[in-house]
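Removed: one protein chain of the complex. Kept in place: all other protein chains.
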Amino acid sequence: MPLHLGAAWYPEHWPEARWAEDVKLMRDAGLTVVRVAEFAWSSLEPREGAFDFGWLERAIALAADHGLAVVIGTPTAAPPAWMTQAYPDVLAVNADGRPATHGARCHYDVTSERYLAFCRRIAEKLAICFGRDARVIGWQIDNEYNTVSYSEGARRAFQDWLRRCYGSLDALNAAWATAYWSQTYSDWSQIPLPIQGAHGFGQPHNPGLRLKWRQFITEAYRRFQLNQIEVIRAHAMPSQWITHNFMGFFDGFDHYVLSADLDFASWDQYYPAGHLDFARDSAGHDLTRGFKRKNFWLIETQPGSVNWAPINSAQDRGETRAAAWNAVAHGAEAVCYWQWRNAPNGQEQYHGSLIAPDGNPRPVYEEISRIGREFQQAGHLFDGATVEASVALLHSYDDRWALDFQRHHADFDPLQYLGSFYRPLSRRNIAMDILSTRAALDGYKLVIAAPHILDEAIAGELIRFVAGGGHLVLGVRSGMKDGNNALLRQRQPALLQDIAGAHVEEYYALREPVPIHAVTSGRRKRGATPALPDGSAHIWAEWLVPHPGAQVLMTYGAANGYLNGQAAVTMKPHASGGCVYYLGAWLDDALQDALMGWIVARAGVEPVLPGLPAGVHAMRRGEAYVLINDTEAKSVTLPWRAKDHLSGRTAKRFMLGPWDVIVATRV
Amino acid sequence: MPLHLGAAWYPEHWPEARWAEDVKLMRDAGLTVVRVAEFAWSSLEPREGAFDFGWLERAIALAADHGLAVVIGTPTAAPPAWMTQAYPDVLAVNADGRPATHGARCHYDVTSERYLAFCRRIAEKLAICFGRDARVIGWQIDNEYNTVSYSEGARRAFQDWLRRCYGSLDALNAAWATAYWSQTYSDWSQIPLPIQGAHGFGQPHNPGLRLKWRQFITEAYRRFQLNQIEVIRAHAMPSQWITHNFMGFFDGFDHYVLSADLDFASWDQYYPAGHLDFARDSAGHDLTRGFKRKNFWLIETQPGSVNWAPINSAQDRGETRAAAWNAVAHGAEAVCYWQWRNAPNGQEQYHGSLIAPDGNPRPVYEEISRIGREFQQAGHLFDGATVEASVALLHSYDDRWALDFQRHHADFDPLQYLGSFYRPLSRRNIAMDILSTRAALDGYKLVIAAPHILDEAIAGELIRFVAGGGHLVLGVRSGMKDGNNALLRQRQPALLQDIAGAHVEEYYALREPVPIHAVTSGRRKRGATPALPDGSAHIWAEWLVPHPGAQVLMTYGAANGYLNGQAAVTMKPHASGGCVYYLGAWLDDALQDALMGWIVARAGVEPVLPGLPAGVHAMRRGEAYVLINDTEAKSVTLPWRAKDHLSGRTAKRFMLGPWDVIVATRV
Partner (left out) sequence: MPLHLGAAWYPEHWPEARWAEDVKLMRDAGLTVVRVAEFAWSSLEPREGAFDFGWLERAIALAADHGLAVVIGTPTAAPPAWMTQAYPDVLAVNADGRPATHGARCHYDVTSERYLAFCRRIAEKLAICFGRDARVIGWQIDNEYNTVSYSEGARRAFQDWLRRCYGSLDALNAAWATAYWSQTYSDWSQIPLPIQGAHGFGQPHNPGLRLKWRQFITEAYRRFQLNQIEVIRAHAMPSQWITHNFMGFFDGFDHYVLSADLDFASWDQYYPAGHLDFARDSAGHDLTRGFKRKNFWLIETQPGSVNWAPINSAQDRGETRAAAWNAVAHGAEAVCYWQWRNAPNGQEQYHGSLIAPDGNPRPVYEEISRIGREFQQAGHLFDGATVEASVALLHSYDDRWALDFQRHHADFDPLQYLGSFYRPLSRRNIAMDILSTRAALDGYKLVIAAPHILDEAIAGELIRFVAGGGHLVLGVRSGMKDGNNALLRQRQPALLQDIAGAHVEEYYALREPVPIHAVTSGRRKRGATPALPDGSAHIWAEWLVPHPGAQVLMTYGAANGYLNGQAAVTMKPHASGGCVYYLGAWLDDALQDALMGWIVARAGVEPVLPGLPAGVHAMRRGEAYVLINDTEAKSVTLPWRAKDHLSGRTAKRFMLGPWDVIVATRV
């Protein structure tokens, strides 16, 4: 598969006479793929049962004539007005009980059987028409799944799904501890939807019910997606792949579940402030690569600015190119811009695009054309290659939901907490995978996890990993809940107490930071690892009780009286050579950075390239090293002579200006 | 009655096999009382009309076997799902017109006749079963009344209640001045509920209607409460008392009205930041003691943290004990923790408790056990005794509502204004009662009042008080409204002009502070009272016009041109020896402190103990002096030798560490 550069093209917005000019400009910019048909339902089926694919066939033909491969997006994210008017039960119902109105997108009820039937038919018609068309290389199902419906139909479907999950009301009542507040359900039809604020004191619902509701939404979308995949698979030739464009760390559903039915995952990367944050944006790539543990498409990203931020500032000159190469370095098989040209009216008139309202290129077109040339020069280096990492960060939607339902401290953002581990490693140019807490961990040197919801399967894999010599970092709030979001009847981290060599006596949400002291005495100081510094904990602190065989790395200073002098961070070396580090506090950035640096050294984890100046990011994919400089100009010296496939230069030392990129192989 | 230490226990959340361990742990901690059955409706009446009290009888028996007295909370704050499903008219309707859904609590419609019938039946059944049971010492009706329903039924009930209040529409139209904006009602059924934001420009409703709506809610809850009290009284033996757990300064209804039907008032004290604020928290005790002018139960308070604050930080070590003794010192007959142990699921998994998820004590258990031992040692000192105060602060729900409806300055918080008088006196260890503006004032030396709504009865009692030699402090916005929240047709303070010796020419909401100058000349300087300092007014300023015989204590400096040089604070000495101080401005903290110090000196008000260092709080109840230190260690010298009943030491000088407590009697 070549490295694709592409854009989203909506020929139906324009007179056909304009199309030739557009595809010519695409070809000139080096684009190799276009995505079409997404949102075009009212053009494809203008009246119920009356299909018109002729314009789409002509657009695809024209694209192909100009060397562009085509991806078809099924148009189901935008039901036409004739449908929402004639069959209002296809419309989503908002949390306040009002049905959506026509005029936006994603206003469908994902649980509506009628809507699924309409979607199945249009997808099947498209598959019959284009499933054997070699110009079409793949399919995208719908667009950015996101809407939740609180309709009566959704409620019945939720109740039915719960019945299948639990088998009996007794089991459900026990799992949710419904004796509490007389929540006990004596009939499945009593179970409510978790509508925020509809109760005395605005108390949200039972955490068990809320977790199950998110899982139900996941299942509803999985069914919605499979409904289309089935008919496309039935008619499409095997070379045509099927994907969906996810939205990075968006947590509306469990992306691992939905990815299972796709050939690969794609994502839409937007950075509303207009500037890359390398750790945050790279984590989005690593996450998406982890959905199926394989390369992905960056199927949408912004050329310039978005239009939905408070301040829609644009990328700096050069930043668009840096972002594209960063995506490739992290496993993208394609970089596609949204969108080619703005429709003359509609909600996204101000969104960045390659073509201006007058039909001529915008300034960013030139920079994207450069990317096009570079992909043609250097794209082959990445063919068949992916990122190889010795560190895995575990990630779970169930955990994020459970923690977000009950943060206990307003600033306890599970994603920020994940970032507190990602950033120190990213800064060190250490390659990481972000994986499901349920992933197999073979082959990693270091695993970082904070499995809030813990069951025997998750615990078992971690225990196995440590028994195999792996190093495990355990974070706060681990091992607190079961799969029903109920409290485990053990002190944290529950099933991991043994490998951790410690348990949590009590946890505290911190209003003020608490001092942390590194324990400097005795046997902990082995090897060449430097001494750990002092610092502070904020947001969260757990009073750890070390068990025999564990060492205390850090303790709390003067705090609330309970925490004073107690263990904050412990370490339990295992006979296997493995080791468990228990980080019972959310450490300040500098201390977290120092501690993670100390741990990666102990775990034998190596950076992609050593000795780079700060602000130069290095990734490796196959034989290619991608270096990106995010600020001022710097000089970079590699450990060996290398060829930069973008400039063509061969050297050991390179100068990188702001946003500069090198794609180097060793010579 | 002994000094009780207790907890809320929900045996229905747990297998019966666990109960024995729980009650044993309670006994070990020195607990003497448990509250049960609250919220347990679905366990007590699992299906309509099918009652199961067996488990409750066994739980009570087990508790009694371990020396624990029992309080039964009627379970009516949590209607079961079978009821809300079969009879949706029992559900509260929110201000946006949507009925509550099942799954939280307090989701009932307090005006629903059907719901009252269900409540009456379950309360009566419980009373028949436990009303003669000596192990049960009392009853709590429902839990923390709070929900307002905007149902059609509530609207009809409101209209009926208005008809009884006003007799005729002419009277109502006149009282509310409905000729304004054509609000005139020609039929009772036209009268709307005051739903915020349902109108042009989002204007809230007529202030007269809004005040009456709050009074109607009060009456609805009174009826709701009496409905249960009646059936319990009919079956319970006289020794069993009836209370309700109020929520401190919560203003959803008039607590004086609801307290009238109870044997004593109780309250639930939570401090979400995790730290005591002595003035604020003591004021909550004084307020609750004032509901019936007798001692109260602290029937819920937090062991550790709450779970509903933005940051749920916990008390420091020692603070839980200090808070318990502070409650006792202010008149608590019991201190009960909520809750014993968290249910494994449900909305309050993260709330503080004595027992951890694994069934073993949390760290705070040890501190509460110490309180248990101390209550057994020193509890007898408080038997039959209450707080005696020579200062009364008057408080009115009508006033708070009227002021909150029309703050005129966003920062004019009536509670903060009350606090501006409470704090300077609390800081001086002066005992206070907080009483209804309608309370009899005999026996007080100093009364502090700002009766915004003023009628002849309120004015008459104040006039009588001053005529009897009392000192009266009048605050801003006094004497502005009548009982319909209509403007009095007099200059403020209306009926109090004569005793105040001043009237308000105009009032001003202050955007910027205004300088205040103390008047230092002439006859005001009598006795040993020190000179008053200068300072500033903020938020509110009234231009006072002194009448003959009044003295100007303070004037405004350069301000808006109108206020400049006018009187801000006046004093009118009376022949009775009484005196009225008119504070026409909200003074800055330092000036308010100085002025209140000056006034208490003039009024002959004495502190509980003189000469204590700052941060040491002293209260007296009966013969016992309770001293609590809220910050760093300090040395305290008493005026006489005393015995500390907690340490057993007898001395004149005591060292108090942070959060330390002494319970001393003179020897």
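Remarks
Going in written order, the chains are labelled A and B, and every chain counts its residues from 1.
Note that in this section contacts are C-beta pairs under 8 Å (C-beta built on N, C-alpha and C of every residue); 3 or more make two chains touch, one makes a residue touch a chain.
The shown structure was predicted, so the numbers you read here are calculated from the model rather than taken from an experiment.
In the complete complex, the hidden chain is touched by one of A:Thr74, A:Thr147, A:Ser266 or A:Ser420, namely A:Thr147.
Contact with the chain that does not appear here is found for just one residue of A:Val23, A:Ala78 or A:Leu627, A:Ala78.
Considering B:Arg120, B:Arg156, B:Arg491 or B:Arg602, the position touching the chain not shown turns out to be B:Arg491 (whole complex).
For subunit A, the residues touching the absent chain in the complete assembly are 10, 12-13, 39-43, 46-47, 75, 78-82, 84-85, 92, 94, 96, 98, 100-107, 146-147, 273-274, 305, 307, 310-318, 342-350, 356-360, 362-363. Interface residues of subunit B with the unshown chain, by the touch rule above, are 96-97, 175-187, 189-190, 192-195, 197-201, 203-209, 406, 408-411, 484-491, 505-506, 508-511, 543, 560-562.
We take it that only the chains that are shown with their structure count from here on.
Per-chain CA centroids place subunit A at a distance of 49 Å from subunit B.
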